[in-house]
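Here's the structure we're looking at; comments come further down.
Heads up, one of the protein chains got dropped from this complex, but the rest are sitting where they should.
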Amino acid sequence: MNLAKVAVIGASGYSGEELVRLLSRHPQIELVALTSRQVAGQPLSSVYPKFAGTRYAALKFVESSVDAVLASGAEFVFLALPHGVATEFAKPLVAAGLRVLDLSADFRVKDSAVYEEFYGEKHHAPELAAMSVYGSPEIYREQIRNAQLVACPGCYPTSILVPLVPLLRRGLLKPQSIVVSSMSGVSGAGRNAKLDYLFVECNESVRAYSVPKHRHLSEVEQELSIAAGEKVTIDFTPHLIPVNRGIHTTTYCAPSEGIEPWHIENAYQETYGKEPFVRVLSGSALPDTKNVTFTNFLDLAWRHDPRTGRFVLLSAEDNLVKGASGQAIQCLNIMGGWEETMGLL
Amino acid sequence: MNLAKVAVIGASGYSGEELVRLLSRHPQIELVALTSRQVAGQPLSSVYPKFAGTRYAALKFVESSVDAVLASGAEFVFLALPHGVATEFAKPLVAAGLRVLDLSADFRVKDSAVYEEFYGEKHHAPELAAMSVYGSPEIYREQIRNAQLVACPGCYPTSILVPLVPLLRRGLLKPQSIVVSSMSGVSGAGRNAKLDYLFVECNESVRAYSVPKHRHLSEVEQELSIAAGEKVTIDFTPHLIPVNRGIHTTTYCAPSEGIEPWHIENAYQETYGKEPFVRVLSGSALPDTKNVTFTNFLDLAWRHDPRTGRFVLLSAEDNLVKGASGQAIQCLNIMGGWEETMGLL
Amino acid sequence: MNLAKVAVIGASGYSGEELVRLLSRHPQIELVALTSRQVAGQPLSSVYPKFAGTRYAALKFVESSVDAVLASGAEFVFLALPHGVATEFAKPLVAAGLRVLDLSADFRVKDSAVYEEFYGEKHHAPELAAMSVYGSPEIYREQIRNAQLVACPGCYPTSILVPLVPLLRRGLLKPQSIVVSSMSGVSGAGRNAKLDYLFVECNESVRAYSVPKHRHLSEVEQELSIAAGEKVTIDFTPHLIPVNRGIHTTTYCAPSEGIEPWHIENAYQETYGKEPFVRVLSGSALPDTKNVTFTNFLDLAWRHDPRTGRFVLLSAEDNLVKGASGQAIQCLNIMGGWEETMGLL
Partner (left out) sequence: MNLAKVAVIGASGYSGEELVRLLSRHPQIELVALTSRQVAGQPLSSVYPKFAGTRYAALKFVESSVDAVLASGAEFVFLALPHGVATEFAKPLVAAGLRVLDLSADFRVKDSAVYEEFYGEKHHAPELAAMSVYGSPEIYREQIRNAQLVACPGCYPTSILVPLVPLLRRGLLKPQSIVVSSMSGVSGAGRNAKLDYLFVECNESVRAYSVPKHRHLSEVEQELSIAAGEKVTIDFTPHLIPVNRGIHTTTYCAPSEGIEPWHIENAYQETYGKEPFVRVLSGSALPDTKNVTFTNFLDLAWRHDPRTGRFVLLSAEDNLVKGASGQAIQCLNIMGGWEETMGLL
C-alpha cells in the first residue's frame, strides 16, 4: 500500500500535538517531517513523552524551513503556526505544488480589509486567501476535494456555523437576531506560559474575554453572510472555563415570518442526516462536551421557546479535534480521496 | 452586648452549610437551633468536620419541628428546605411572630398561577407569598427592613436582576430583546446523590439544562416586569460547568431608541455607586468568578457592541453566597438594623 | 477476514464503557452481545450518547443471562460485574467452553481464606480461582495464551506490581521494607450515585481511604509473595484525587545487602526493554498521568536516595485502561494469537 507523505510544520503547540496523535493512527498516511524552531533535533518522544512507544516516537523534529519540507517528499503539509507566520510557509509550498492545510487564521478571511480590521495588520498574501477553501467539510466538501490550500476554521467557528448555516441558507432565520454565547476549554488559549492561563488562575474560575469583538467573528460572519445571502453581523461572547478540551456554544435566534419548528428539524435532517461527524440529538438529549472530547463529532440540539418565539441552538465539540486538528484531517481525507472518517473513529 | 437569636431549619445541604459558616463569624447573632431530619442528635462538627474547633462545633442538630424552633427562643429563622416543605414551617413560624428568611422558592412568586406553571404543583400559602418581600437588598432594601417574611432569591436571579433592573426601570432597554446565558458551579445542583452530579460526569464537561424553561424564570420575569412596568419575557439558558462555586451570567439586550452608552454607565453609577456588594468594574476589567467566590460581592461590567447596537452585560457571583446564603444574611442585617456588611466582609 | 466474536456482560459501569470504546476500534473482533440488567432493550448510543455514530451505536443491550451470551455465539466474554456476581456467570460460561476475562475480584485471589478475609464473604468457586490466570501480561504472558479464565487485575495492583515484581524476583529488595502510596482518579470509585463521589465533594479535595487494609492488598501481596518466594506484607495507602482518570503510585523500598542502583536499572531493562506497554523513563523524566491517560501504557521511573539508602519507584497508568479494560484487551490479544498491541495504540 502506498502511503501518502505528510509533514507538520510547527508541531509544538496543542493543535500540532493533537495532529500528530491523530495522524499516528491514520492508516493511509506516513508522517515524513515534523518541524519546530524550539525543539529541532529532538525526537518526538522526548518533546512529548506521551508518544514514546508509538509509531513516530523516534521521528526527529527538524528546523522549520521550506527546504526541509520539500526534501521530505511530503505531498500534504499541515501548518500549525501563529497567524502571520503561516503565510511565509504557505507561499513557497503552494508555489511548489504541495497541498497545504493551514490551521492559522491567515487564509480564512477572503476580504483583506476585514482581516486587517480584526487582526490589526496588513494581509501579505491576498491572492492565497482568494484561492483557499474554507476547511469546513459540511459546507465546502466538494471544493475541498481538489483544493490546494485549505484554510482550516478556528475553534469557535465550527461550533457556530454548523448549527446556523443550514438555517440561514433556507432563510429560516432573521439574520440580525443572532446572539452567540460560547464556552471553551483552556487548551484553546494555546501552549503559552502566561499568568492568565496558570492552573490557579483558571481552576474555579469562569470569565468572558474579547467582548464584544473576538477575532473569530471575521470568519464566522463571512460564512454566515454567504449562507444568508446578505451581510450578517452577530454578537458573540466567548468564555473561558476550567476544562482542558471542549467548546459548548449556545445560539439564540428569531425565525423568519411563518417559520415553524418542523422547518428547523427538516433542515437539520436534510443537511446532517448523513454527515459522518455531525450528530443531531433527539428526544430530551442536549449536547455535553464529555460526549465529544477526544472525538471528531459535533453534537447539535435545538429547542423552540414558544414564550419568546426564539430558537435556541446548542452545540458541542472538542476544540482540538472537530475544532482544529481532527477537522483538518477530515479535510485531508477528502483531499486524498480516502474514506472521510479514516483515522478519526 | 445582646445577641439576636437565630435558628436554621434544614441545614444539611450546601446552602445550609454556607449559612452556618457565615453565621459563625457574625458578631451580632447567636445560633440557637440547627435542625435536620437526617442528622438530628449529632453535633455540627460530626456532620460537617470542617466546623470542628469553631464557634458552634458542639451545637447539636435537633429534629425539624416548629416546636423546637419556638422553644429555642429564636427571633430570626432561616429555612433551607426543599420547595413545598418550606411552607409547612413558614406558616406557623410567621403566625407565631417570628421573622422568617426562606431560601426556597415557596414565596418568591407572587402569582400562584405562575408558581403552578413553573413548579408543577399548587401553591399552599398564597397569602404568605403576598405578604413576603423578595430578598434582593438592591431592589427592596426598605421593604426588607420591616419584613416578617423574606423570600430569598434563587441563585441565578440575582446575577440576572442586578444588571437589568436599573436599566429597565429607566426604560433604557427594549424588554423583549433580552437573552441570558448563565454558567453555574455544581453546588447549585444541591447535595444530592445523583449520577448526573458525580465528579466524573461533571469534570471535563459542560452542558446546558432546563432549556428553554428553567424554574427561576418565574421570579426573574416577575421582577423584570415590575422594573419595566410591562410584561417581560426572556430567553435564559443555564449551563453546568466544573467549578464548585460561582455563577457567571452574560446578558444581551437592545437599547431603546436614542439610548447611548453613557445612559447605561450613569444608571449603574447612580444605582450601585454606593452599594456595598455590587462592584461595577471599570476599564478593561471583566467579571471573573474567582474574584467573588467566598464573598458576597457581585461583579458587573457592560460593553456596547457598535456593530450590532446591542449591549452585553456581564456579572459574576458566588451562587452560595450572594446567590443564596450571603444575601440572606445581608437581608438579616437589614432586618436587624445592623451594619449591612456585618459578618460578610 | 474472520472476526472473533466477543460479548461484554454488565457494560453499564466505567470499565464496561471503556471496554466498549476500545473494542470498537479493534480490527480483529466483533462485538456480538452487550448485556445489562438496567438498560436491556436500549441501543448502545442511547445509553452512552458518546457512541452515537460509531461502529456499535445500534447494538442493543440484552438482559444479562448466560443463555443470551451462548446464543450470541461469543467465543470470548468479558465480565464487568460487581464481585460476587461475576462468579454466577463465570461458572456456566467456563463450563460451556467459552473463554472468560473477568474484571471483578472474584478469581484474582487463589487462597479462599485470604479472599474471605479481605472481601468479607465466602468464596463460591474456589476451583475457578484455582484454574484462573492472573491477567498481568508482564508476569503471566505464557499462561494467559491458553487460559480459559483470566482474572484481570484491579486498578491499583498493576501500578504496584510492575515496578516491584522484577526487583523481588531477583532478590534486590528487603520485602518487608515496602511502603506504597497511591493516588487515583474518581472513575476508580465506579459509576455509583453516592454523596462521597459528587463533584463538589471531590473537586478541591484530596483524601486517603481504606487505611490500612484496602482490598487490593490481597492480590498485590499474593503476587509480591510469589515473586519474592516468601510471604510479603506491605503498607498501602490509596488516595482519591480530583481527576477523572489516572493512578500514580510511589513505592518506597530498601535494597538487599550489596545491591547497587545499577542492579535496579538492569532488572528493568531486562524485564521491560521489549515490553510494548511499559515505558521505563530515562534522564530526569518522571511519570505523569497525563502522558498515559487514554493509553494502555504504564510509565515507570526510579530514584536512589543515597541519604536514606532507599529506592523510590514511581509509576503512572490510566486506571480504566492499563488498570482495567485496556489490559484486559491486551490479554484478549494474547489469547487470540493477535498482535499484542492490536487496538491499543
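For clarity, chains are labelled A, B and C in written order, and residue numbers in each chain start from 1.
Assume contacts are C-beta pairs under 8 Å (C-beta built on N, C-alpha and C of every residue); 3 or more make two chains touch, one makes a residue touch a chain.
None of these values were measured; they are calculated from a predicted model.
The hidden chain makes contact, of the residues C:Q42, C:T250, C:N266 or C:T341, with C:T250.
The chain that is not drawn here is touched, among residues A:G53, A:P242, A:P276 or A:G323, by A:P242.
Looking at C:S65, C:S205 or C:T341, the residue that reaches the missing chain in the full complex is C:S205. Only one of A:V39, A:A52, A:C202 or A:I329 touches the absent chain when the whole complex is considered: A:C202. Interface note for the absent chain: among A:S187, A:S218, A:T237 or A:N333, the touching residue is A:S187. Touching the omitted chain from chain C are residues 176, 179, 181, 183, 201, 203-209, 211-213, 233-235, 237, 239, 241-246, 248, 250, 252, 286-290, 293, 303-305, 307-308, 310, 312, 314, 316.
Residues 14, 185-187, 191, 193-195, 197-204, 242-244 of chain A touch the missing chain (whole complex, contact as defined above). Seen from chain B, the chain kept out of the figure touches residues 24-25, 49-50, 52-55, 204, 276-277, 279, 281, 285, 288, 290-292, 294-295, 297, 299, 345.
Keep this in mind: only the chains that are shown with their structure count from here on.
In terms of the stated touch criterion, the partners common to chain B and chain C are A, listed by label. Distance from the centre of chain B peaks at C, each centre being the average of the chain's Cα atoms. Centre to centre, using the average C-alpha position, chain B and chain C are separated by 46 Å. Averaged C-alpha coordinates give centres for chain A and chain C that are 37 Å from one another.
For this pair, chain A with chain B, the centres built from the Cα atoms lie 39 Å apart. For chain C, the set of residues touching two or more other chains reads 204.
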